[in-house]
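Have a look at the structure below before the remarks.
A protein chain is absent from this complex, but the other protein chains hold their places.
Order of writing sets the chain letters: A and B. Residues in each chain are counted from 1.
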Amino acid sequence: MSKSTLTRRGLLKTSAVAGAGLATPTVFGGAAWSAGHTGFTNAPEGSTVTLGFNVPQTGPYADEGADELRAYELAVEHLNGDGDGGMLPTFSSKVLDGTGIMGKKVEYVTGDTQTKSDAARASARSMIEKDGAIMITGGSSSGVAVAVQALCQEAGVIFMAGLTHSNDTTGKDKKANGFRHFFNSYMSGAALAPVLAANYGTDRKAYHLTADYNWGYTTEQAIKESTEAIGWETVNTVLTPLTQTDFSSYIAPVLQSGADVLVLNHYGGNMVNSLTNAVQFGLREAQANGKNFEIVVPLYSRLMAKGAGANVKGIFGSTNWHWSLPDEGSQAFTRSFGTKYGFPPSQAAHTCYVQTLLYADAVQRAGSFNPCAVVEALEGFEFDGLGNGPTLYRAEDHQCFKDVLVVKGKENPTSEFDLLEIVEITPVEQVTYAPDHPQFAGGALGTCNPGA
Amino acid sequence: MDAIILQILNGLDKGSAYALIALGLTLIFGTLGVVNFAHGALFMIGAFVAVTVSRLLTLSHQVIDETRTDFLGNPLKVDVPYIYGWFGESTGAAIIDWAVPISILIAIPVMILIGVIMERGLIKHFYKRPHADQILVTFGLAIVLQEIIKYFYGANPIPTPAPQAFVGSFDFGALIGFDANSIIYPYWRLVYFGFSMVIITAVFAFLQFTTFGMVVRAGMADRETVGLLGINIDKRFTIMFGIAAAVAGLAGVMYTPINSPNYHMGMDFLVLSFVVVVVGGMGSLPGAVAAGFLLGILESFASMGAVIDLIPGINQVIIYLVAIVILLTRPRGLMGRKGVMEE
Partner (left out) sequence: MLGLNKKDMNLLLLVAGLVIFAPFILNPFPEGSELAQFNAGYPDLMQRFVIFGIFAIGFNILFGLTGYLSFGHAAFLGVGSYAGVWMMKLLTMNVVPAIMISVVVAGLFSLLIGYISLRRSGIYFSILTLAFAQMSFALAYSVLTPLTGGETGLQLSLNDPRVLGISATETGSIPVTHFFGLEMRDSFELALGSWLFTFNAGYYLCAAVMLIAFYLSIRIFRSPFGMMLRAVKSNQQRMKYTGLNPKPYTLAAFVISGMYAGLAGGLMVSMDPLAGAERMFWTASGEVVLMAILGGAGTLIGPVLGAGLIKYMENILSKINSTILHEWFAFMPDGIEDVMVTLVYPFIGKGWHLTLGIMFMLVVIFLPGGLVEGGQRIARLFRRRGAKTDDSGAEQSQNTPAE
């Protein structure tokens, strides 16, 4: 280490001195923001390429994170030509041939987001700086997605969002290097409203309980606007703290408010508890305004349904994807995942798997790992065969437009994974909105950043 | 008016959970002088005793049902609990339905045992160590316990419903002369409230009216003198730790039908229960109970729509705000003694 004194003078100089004798910049590891001669961050060299899977492994969403990780491992397997290929054969784009990405074997690193924006960014930075990850993906909440997306924009790598439902991710916080396959609050509202009108009528009074943070706000707004458009009236909206565990004091006044529908804009543990409490208070059997009282959960996930148990029966909600979808792609994925792990994949697993494939495909089509090339290849990309029918990655906001599922809690589940049944597959036209829709106002994509 | 009565009911119900946890915490602090950050974990373990009991009761063998298929298109394997085979399907189903009340019986010895092991194995060595060390070691223990639970049960909440007989709700309003449907309250929450009153009364009676309790109270006041009288106070304190653990565990068992238990529910309650104990006054059992109910009721009022509209965000901070006000106006909480935990 005595040699190090020779270069001490250069320590604080910027990386522009690259190439000077001893101090040759290397490409693997740590090369994050330095000037690599290939012109973008973490350009893969050698025979492998590293992807970063950043999912919650501790904290309340750990199980969802574990399912995402399973899907990623499966995707890597399929990209490298192992296993049964999953959705590769059904995918409309055929450039992926099971030899990795552009002939490079896919490797991956994992990290723990802890569902905290700070920890998620630390984990993502370590993947970029230490492990040389060229793409970061994953996450199970919008806070984390927005934070990591911004980081990837600065660092010059691609971010393929995992489960994130807030309008903001592709709305006011959208970034050129970030892409979201998952659906969003607006789409939930647009898909749910007609089904609610058909089942519960157009003369309804809704009471909203909303998680008191960004995702809650956008979801409440989306559901409120879409239900008011079909003639419903919003009686009241009450914000509930994130850390709330017992919702009794929020549920109890609902029946007296004159409302006949309760909308629970909650996710994860909040949703499990608020729904359980609502059913405890007899809301599902109650009568109001001469009608049956109803409960609606805008965003469903199978893991939440599992946590709430029998309480979900008959309750409407929306979801991005469900394993019981009959199309070829969904079936192939469910078969592949189910054979490997013994149970069907969740919607989080699906979106993560698809995102990985979409990224690999975009690189292959672009012929380059350069983030700007990948952005170009993904923008306006139309594809099919990955579940959800024909899908468009819209160039204006990097949001996928595809069919959205309206589901309802199953009355007679055959297993602990069979909790939701599909009520309607809402066609993509019905959930499409203009890029400048007020719910998505503010923010700008900016330009793609290749780093370096 | 009915809205206010409703929130008082809610507050009593929430308060009874707070009071039960705070009671155990104070018991340990008052008798042993130990600040136990693992107390929330004991609450959580109690809840998972219920989960475990219901899992054991539903231990199943698989029967293949050729008429239906699973998600891969194979014949569906249906789980049939062994208990059906032993007691017949209807009795078996009834036993499974009553898993949570059955868990209470099992939780008492299990929690006392866990408490005694904890005290003998770990806490004992920390009586003379600074409070900061006690906090750190019990906090470490809490993390270890919850990670062990997470390893075996996962991070997702596990639904553990109440027996069918207690599902549904009760028209409390009609009983006291209001319009029908104005004050509706779930049966199980009323059970929870009643149950916690029984436990609280039992603990007080035990300390007040038994010789054992008298010795423990004497030991709380002056441990040395009691020791000099030739009484083995250590053994009694161990038992008290076991009792405190059982109180926390029972609170957990009974709480499972209200909210599906998950591995971090102990941490969710930990900070809150410390606030309750401190507001009540360190070392005061009546203080802990009173503060539990007070904070429960105030929290319920703060969550009323009209109140939130008046002061946005009040529901987020009410507990802490009350704690600050009380601690600033009453230096040792509601009923705390002088010189306890002040240095």
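What we mean here is this: a contact is a pair of C-beta atoms (placed from the backbone, for glycine too) under 8 Å apart; a residue touches a chain by one contact, two chains touch by 3 or more.
Only a predicted model underlies this, so the values are computations on that prediction, with no experimental measurement involved.
K.L.:
If you put the missing chain back into the full complex, which of the shown chains would it touch?
P.N.:
A, B
K.L.:
Considering the whole complex, which of A:D97, A:D118 or A:D203 touches the chain not shown?
P.N.:
Checking each option in A:D97, A:D118 or A:D203, the one touching the absent chain turns out to be A:D118.
K.L.:
Determine which one of B:G73, B:P109, B:G194 or B:G313 touches the chain that has been left out.
P.N.:
Only one listed residue reaches the unshown chain, and that is B:G313.
K.L.:
Of B:A218, B:V271, B:V307 or B:L334, which residue touches the hidden chain?
P.N.:
B:V271
K.L.:
Since one chain isn't shown, list which residues of chain B touch it in the complete complex.
P.N.:
35, 122, 125, 129, 131-133, 135-137, 139-144, 147-148, 151, 267, 271, 274-275, 278, 282, 312-313, 316-317, 320-321, 323-324, 327-328, 331-333, 341-343
K.L.:
Contacts of chain A with the missing chain: which residues?
P.N.:
Touch set of chain A with respect to the missing chain: 1, 3-4, 7, 10-15, 17, 22-26, 28-34, 57-58, 62, 65-66, 69, 109-112, 116-119, 121-123, 125-126, 129-130, 141-143, 146-147, 150-151, 153-154, 168, 173, 212-215, 217, 239, 241-243, 443-444, 446-447, 449.
As a working rule, only the chains that are shown with their structure count from here on.
K.L.:
Return the distance between the CA-based centres of chain A and chain B, expressed in whole Å.
P.N.:
Chain A and chain B have C-alpha centres separated by 35 Å.
K.L.:
Can you check the complex and tell me which residues of chain A touch chain B?
P.N.:
Within the complex, chain A contacts chain B at residues 59-63, 212, 236, 238-241, 243, 245-246, 248-250, 252-253, 255-257, 269, 272-273, 276-277, 280-282, 285-286, 303, 306-311, 323-324, 334-335, 338-339, 343-344, 414-415, 417-418.
K.L.:
Can you list the chain B residues touching chain A in their complex?
P.N.:
Residue list for chain B touching chain A: 2-3, 6-7, 9-11, 13-14, 17, 68, 70-72, 76, 78, 150, 154-159, 161, 167-169, 181-182, 184-186, 188-189, 257-260, 262, 264-265, 268-269, 299-300, 303-305, 308, 315-316.
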